[in-house]
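Omission of a single protein chain aside, the complex is shown with its protein chains in their original locations.
Our next item is subunit A:
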Amino acid sequence: MLVAFLAVFVFVLAVWPLGRLFAEALGTGESGRSFGLISEAMASRAFGRAFWNTLETSAASVAVSVLLGLPLALAISLIRIGNRVALTFLVLSPLLIPSQIMALAWIELMGSSSPILGLLGLAPAPGAMNPLYSRGGIVWLMGIEHMPLVFLAVRASLTSLPEDLVEAARIGGAGTFRIVAGVLLPLTAPAMVAGASLAFAASVGNFGVPALLGIPGRYPMLTTLIYQRLNGFGPAVIGQVAVLALVLVAMAGVALGLRGIVLSRSVPIDRSGRPLVPFDAGRFRRPIVVVLWNVVTLLAVVPLLALVGAALSPAVGVRLAPDTLTLDGFRSTLIGSATVRRAFANSILLSAGAAVAAAGIAVGLAYLGTVRRLKLARWTAWFAELPFIVPGTVLALAYILVFLPPLPVIGVSIYGSATILLLAYISRFLALAIGPVQTALASLDPNLDEMGRILGAGTFRRIVKLIVPLAAPAAAAGAILVFMTAFNELTVSALLWSSGVETIGVMVFSLQYEGNSTSAAALSVASIGFVLVLALLVDRLGSRLPAGTLPWRS
């Protein structure tokens, strides 16, 4: 019963909208020929430009991600250093900071009124265009934003390598350098390619960076082209943009397919042995530690400082100095503006609702799939991942397509209401909650549930009394992950919000768009602070979670 309900739910929220969108893209269009829409869209000049731009910047940003993520992962997992958790947390902070805020922070850092470049006397002249409003800027920022994907993949493969590989090489007379270059690097190469493929797929679907840098810099990409078309012409053009969505999915799909091939083709390694012991770097330890902290500070801390500085400055464009520091920006944005207050309330309610719903569905699906071993539940859990894999823009389009017409039976359209955002958040982030809950329940003795059955307890009572208490820490972690991600979300919200249901992501974007960067910065700082506090809360929960739930603790 429950399984059928969950399956229908996931079908309606995930499979059906995406399926409809692709069917739409494959439709006939104005010419009436089959695949007419596709050929019409392909022929347009705007499409061609956006397509090549997307391909080019995504590929280049992957190079940045690898150049940053690989050395960081090698250094942090292979060398014995202190404060590893803190360092890892900073390296992974782009995962917690949404791309539009990351972009905003770097815009402030590199702009003419940059408090930090100003101190160094390096700030661009007032009135000059921010150097980040360019292809290079997009590449750099997407590179940083997706660096954690490469870092995580490489680190996971390094830390699970068995120590005997290293010992064997030692006995064979190899030095540390030869061990790293000759043994460890080749063995982690597949993981690196896999991480790079993920980074590529993420770049293709990224909206925040091209929206904040590419739109003012007149550098269109596929996600921003979809956004601008829909904003300019309304839902009438949905058929055309559906084709763009299909192309986005295809590009991401190729990358993920490559990842699958690489992972399945790579040489199997027996990972059961004692895990790798970090090296002692000897006299190189100090310099390495200094470089590491400098790089990580530059990537993760300095831009945020610039953002805080912008939020504390009295007016846009005014140089920050100790005597001009003011909390007016915070006051007028957070307290003075009714819209911002509403956005805060909306984002909290929507993400909390999505978090609770996703955790609930995740417990149900994971219980039925891993404890009860029902095929249908496992299929459903698999399909529930789709909305998280496809670019957010694509999911939002699919929702517009399916939920714009009035719903059958009740005859009301949920488009333009908070409901559509809530449903979209649930389906987009469900995968984040399923992951930890599934890991937790997979290690649960199935006899615990079977004993409940034998004693006559029905499915519902067993879930409430036996499964929920045992899955609670993992479900809570999943819910908090969903909340943190949804709270600052921009990509999906940008297409589905309406006046009255603004979200924080949308507010930051439109404040910056209107040129009110002090307010945008203040709001960003406030929302990031909120998310960081939450992250610290889950971290406290850490010891009660299955290993691997929190990416910064390994």
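Here, a residue touches a chain if its C-beta (ideal position, glycine included) is under 8 Å from a C-beta of that chain, and two chains touch if they have at least 3 such contacts; residues count from 1.
Convention: contacts and distances are computed from a predicted model.
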Missing subunit (named according to UniProt) among the choices "Beta-hydroxyacyl-ACP dehydratase", "Rubrerythrin family protein", "ABC transporter domain-containing protein" or "High-affinity zinc uptake system membrane protein ZnuB": "ABC transporter domain-containing protein"
Selected from A:G234, A:P268 or A:P469 as touching the chain missing from the view: A:P469
Of A:R178, A:K375 or A:R461, the one touching the omitted chain in the full complex: A:R461
Contact footprint on subunit A, counting only the chain that is left out: 445, 447-448, 450-458, 461, 465-466, 469-470
